[in-house]
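Removed from the display is one protein chain of the complex; every other protein chain stays in position.
Right, chain A next:
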Amino acid sequence: MVTQTRARETPSFSVIDAIVHKHNAERGAVIPILQEVQATYGYIPPIAIDRIAKITGITNGEIYGTATFYNMFRLEPLGENLVKVCHGTACHLAGAERISESIAIEVGARAGETSPDGKFTIEQVACLGCCSSAPALMINEEIHGHLTPESVRKVLKKCKRKDGDGV
């Protein structure tokens, strides 16, 4: 699972090897392996793709293809907090666009970008499944609902004060 650990470690072969072997270096495990690599580093470092390819015998190109097909995988490092802004239908009707604008004003990053201070990476997602709380967003793994353009700025300010511990 993509979780809290977003350690800014330098990628190491021993860590990557351990992840690949944990999944028996199986063909079908490419996605879980990539998910675990991302959970460890916050993104998929290019050397991880080379290493997974070498151990599993699957070509680099194929692994790169898989990694770039799915929205979840990132090939660039992540800010301290990951903010997923829901742009599902209910959130769209409830004004998700304004929420995104408000976030851009507050942290200086739009969807797909990381804020200049490195605190937040902003992503736009299709649906968090919390339609009754629309408009909603998820910071790391916590959902915040019934947002307004004003309240979202408060949520982000609070998060910033906690200095990367999540919220």
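In this section, contacts are C-beta pairs under 8 Å (C-beta built on N, C-alpha and C of every residue); 3 or more make two chains touch, one makes a residue touch a chain; residues count from 1.
The criterion applied here is as follows: contacts and distances are computed from a predicted model.
Visitor: Name the absent chain as its UniProt record does, using one of the following: "3-isopropylmalate dehydratase small subunit", "NADH-quinone oxidoreductase subunit F", "Imidazole glycerol phosphate synthase subunit HisF" or "Penicillin-binding protein 2".
Guide: "NADH-quinone oxidoreductase subunit F"
Visitor: Given the contact definition stated above, which residue among A:46, A:112 or A:129 touches the chain not shown here?
Guide: Of the candidates A:46, A:112 or A:129, A:129 is in touch with the missing chain.
Visitor: In the complete complex, which positions of chain A touch the hidden chain?
Guide: The missing chain touches chain A at positions 1-3, 26-32, 34-35, 58, 62, 65-66, 69-73, 84, 87-93, 95, 98, 101-102, 105, 125-134, 136, 138, 141-146, 148-150.
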